[in-house]
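Got a structure for you, written out below as structure tokens; questions coming shortly.
Only a portion of the chains appears, each positioned as in the full assembly.
Chains: A and B, in written order; residue numbering restarts at 1 for each.
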């Protein structure tokens, strides 16, 4: 993943864009990209959306990942370690015996 | 990254949650998590947010990555390849000579 982050940072720095990339604006952009991804599912069933908009979904998903990795990089967060730590935390919030097959939030289980 | 996706999928499947994880609902959840990440920057400067909320930012960022990887997995998208392809596309949308140091969108350059 380091190599990938390196590629993204190079793209950014060769355009001298780091000046805009404070964590708050990166978080804004990540949220906007997630919304553009969601736009591909607007007014459609899940299946219809994937059939009609697959390529755009792939591109917007990539944008989400790019901003998420840029933000990790800016905050010196190791994304893989952060995911592993969060899974551990989620295992406590959602114990299997309570959460199995349920669509409830942890505070409603 | 495959190992990481494996871990996330195991967490999900041991709770029998795949039934909820159609792409549309995953895209909704990704957008909600990106918004929860952004909430850590609400009413604050970027620096103040990072100082006060670093741990929560790390956790929400992990949630964003988890849902992005779950959605890739569900759609058989290789996240690394998708990122590389998107960078290539962005290089065309934002040629260095036009985009250098600019905060404009590609259609305004």
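Following the convention adopted for this analysis, a contact is a pair of C-beta atoms (placed from the backbone, for glycine too) under 8 Å apart; a residue touches a chain by one contact, two chains touch by 3 or more.
It should be emphasised that the depicted structure is a prediction, and the values quoted were computed from it without experimental measurement.
This structure file defines a homomeric complex of 4 copies, of which 2 are shown in place.
By definition in this document, only the chains that are shown with their structure count from here on.
Computed centre separation for the pair chain A/chain B is 1 angstrom, with centres defined by C-alpha atoms. Note for the complex: chain A touches chain B at residues 1, 4, 7-8, 11, 14-17, 19-20, 22-25, 27-28, 30-31, 33-35, 37-38, 40-41, 44-46, 49-50, 54, 57-59, 61-66, 68-69, 71-72, 75, 77, 79-80, 82-87, 89-91, 94, 96, 99-103.
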